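A protein chain is absent from this complex, but the other protein chains hold their places.
Just so it is clear, A, B and C label the chains in written order, and each chain counts residues from 1 on its own.
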Amino acid sequence: MSVTVPPSGFDRELDATLALAFEKASALYRARGFQRRIGFGSRPALINVDLANAWTRPGNPFTCEGVDDRIIPGVQGLLAACRRNGHPVVHVTTCYQVTDRSNPLTDMGLWHDKIPIEVVAQSNPEIWAIDSRIEPIEGEQVLIKKRASAFHGTYLAGFLRAAGVDTILVTGVTASACVRETLCDGLADGFRTIAVKECIGDRVAGAVAWNLFDIDAKFADVESVERCVAYLDDVGHVPIAAE
Amino acid sequence: MSVTVPPSGFDRELDATLALAFEKASALYRARGFQRRIGFGSRPALINVDLANAWTRPGNPFTCEGVDDRIIPGVQGLLAACRRNGHPVVHVTTCYQVTDRSNPLTDMGLWHDKIPIEVVAQSNPEIWAIDSRIEPIEGEQVLIKKRASAFHGTYLAGFLRAAGVDTILVTGVTASACVRETLCDGLADGFRTIAVKECIGDRVAGAVAWNLFDIDAKFADVESVERCVAYLDDVGHVPIAAE
Amino acid sequence: MSVTVPPSGFDRELDATLALAFEKASALYRARGFQRRIGFGSRPALINVDLANAWTRPGNPFTCEGVDDRIIPGVQGLLAACRRNGHPVVHVTTCYQVTDRSNPLTDMGLWHDKIPIEVVAQSNPEIWAIDSRIEPIEGEQVLIKKRASAFHGTYLAGFLRAAGVDTILVTGVTASACVRETLCDGLADGFRTIAVKECIGDRVAGAVAWNLFDIDAKFADVESVERCVAYLDDVGHVPIAAE
Partner (left out) sequence: MSVTVPPSGFDRELDATLALAFEKASALYRARGFQRRIGFGSRPALINVDLANAWTRPGNPFTCEGVDDRIIPGVQGLLAACRRNGHPVVHVTTCYQVTDRSNPLTDMGLWHDKIPIEVVAQSNPEIWAIDSRIEPIEGEQVLIKKRASAFHGTYLAGFLRAAGVDTILVTGVTASACVRETLCDGLADGFRTIAVKECIGDRVAGAVAWNLFDIDAKFADVESVERCVAYLDDVGHVPIAAE
């Protein structure tokens, strides 16, 4: 899981050290029955988490690494596969009605006491709009969440169950927060969970790697874009009729 | 609990028969330890449920009875009391991104298979906007829900807990659906629940009466607007500081 | 929906008055697009709510009407149909670890401030055990809940989705609390909801009738045991494989 900007010397060392740690840990995990494969189900949905301007474009506290050359092209491929096969797509973003940190009556809850979510004001739609390179088309859900998980405090689980979905492919940012929480909750809510490797990003060196390692060991299968696109085409053209 | 339009002969008979049924049932409930008082707590919030145009104005499948002469004036009094004392207010409404009933990939979930929610399209904000007679002011939350309960699939519980709220006063429509579900979930989520009698409506004769009876027996205290306003003023001016 | 004890004169009058009220209300509901049919799906589960001794046997504050001659025989028929076809069954009951009402640190939350749930102590399993006439067999879930809904604060939705279930048939007590809440939440969580008419009870005259009326108008189809058994056999023998 290399970072996309040419790693500094240290980043390369970090990657190598983590790779060795993962190798050792995997030996223990496999011996104990972790790192099993959950597998793809029969009715997938694509969940793109926080691929909105505050996270995908330069100059915001939330700006992530690897967006332009890795995440966006990968998501474009997944979107095309979903659209040609009629698989549901959910575009998730985050914004708040009250962004005054001194006001305790805010839909930020207490999260602004940890991270700078006050920058994502609902009154400024440009900042939380889905990135135009992967923008929603008619019939795709745009889901506004307030917390890390796309499931927590949203209608996502009920929507997916009602639509007969049994598998979620998750992309987006960040590996260490919203993507990880979405995968953990998705599994807990009864869905097969797939993390699309090249389409998940973060801000600091190592964070994508250690989070995908934990996720793959316990909460979701980490799979390549290529395999996911093949799966979406293969399972494809299933008419997702009302149950 | 009289309906506000002059009741037809039958409606008067229904009211009288229900009143007698409630009297008999109350005797059993009280003997068995039901119908207890939950009481007002120390940090209230006002939750107005679906007091939006589709429900409060004539000519919609969702149009309710008793809005103009009973619910709106009552809610205006509650809003004034909340605003002069700094108590939080949440305005709840309902709308959907995909309102084509033949499309299984809809945020209506399966509810459109029971009721005509396809009329509340997100793309038509006028229809689900909060009634202008009780419109939100700066700093008050406008919460869009997809299901009956204002808590189910929303960030409401987390928002209220983070704000230190321990008591919810619930108004709106309908008694038999969204108001009742909001009260049941509010209690389950750990809040003292108050149903504001004059500010709750429905569409058919008897429905307000039998639902408030069940609610008062098991899920919330049914209280008058007058008592609620007095409480909001009495507990008032508590600076709801971040905990 | 007759009550099972021979109705007093008043109970008969109440039934007749309610029947007329429902007829008038149904005309309005149908004209406006309510009371639609949600229909049976392809993978059912049976959810029996609070058919435990405190509710089904005499002498408890929670004791209900119509258990012996109506609810239990009906549920026995449904259980047999589920078992011969391999459909999942969930037996729901309710109990608490801390039942001292003066202790604010109780898993009763605030509900004991409305109803006498302090009688259902976890330390006294006989009181909350599933009625022996419909007792669980190996492989059927026994789910302990703390609130009215079998979904709220439990793993039920995730369990059902993981098992591929799309339809829930709900029985039990009471119509005005736990059964109604379970159906409302089940629909909101994305499941087709069926209320099994003869298998739902309550404590006071009229409560089954007015709650099933509201439920059928908005949240679930009210169907007979006979139709549900036929459905369970018809859809039956579907191997519910892991998705």
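Definition applied: a residue touches a chain if its C-beta (ideal position, glycine included) is under 8 Å from a C-beta of that chain, and two chains touch if they have at least 3 such contacts.
None of the values given here were measured: they were computed from a predicted structure.
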| item | value |
| --- | --- |
| Hidden-chain contact residue, picked from the options B:Asp189, B:Asp202 or B:Glu223 | B:Asp189 |
| Residue in contact with the excluded chain [from A:Val49, A:Cys184 or A:Val225] | A:Cys184 |
| Among B:Asp100, B:Asp166 or B:Asp233, residue touching the chain not depicted | B:Asp166 |
| In chain B, positions touching the absent partner | 41-42, 157-164, 166-167, 188-192, 243 |
| Footprint left on chain C by the chain that the document does not show | 88, 97-98, 103-107, 109-110, 113, 139, 141-142, 145-147, 153-159, 162-164, 240-243 |
| Touch residues of chain A, complete complex, unshown partner | 10, 13-14, 17-18, 20-21, 24-25, 28-29, 32-39, 61-62, 109-116, 147-149, 152-153, 176-177, 181, 184-185, 187-188, 190-192, 203-207, 210-211, 214, 217-220 |
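By our rule, only the chains that are shown with their structure count from here on.
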| item | value |
| --- | --- |
| Chain at maximum distance from chain B, centres defined as averaged CA atoms | A |
| Rounded Å distance between chain B and chain C, as computed from the means of their C-alpha atoms | 24 |
| Rounded Å distance, chain A centre to chain B centre (Cα mean) | 35 |
| Residue numbers of chain C (touch at least two other chains) | 188, 190-192 |
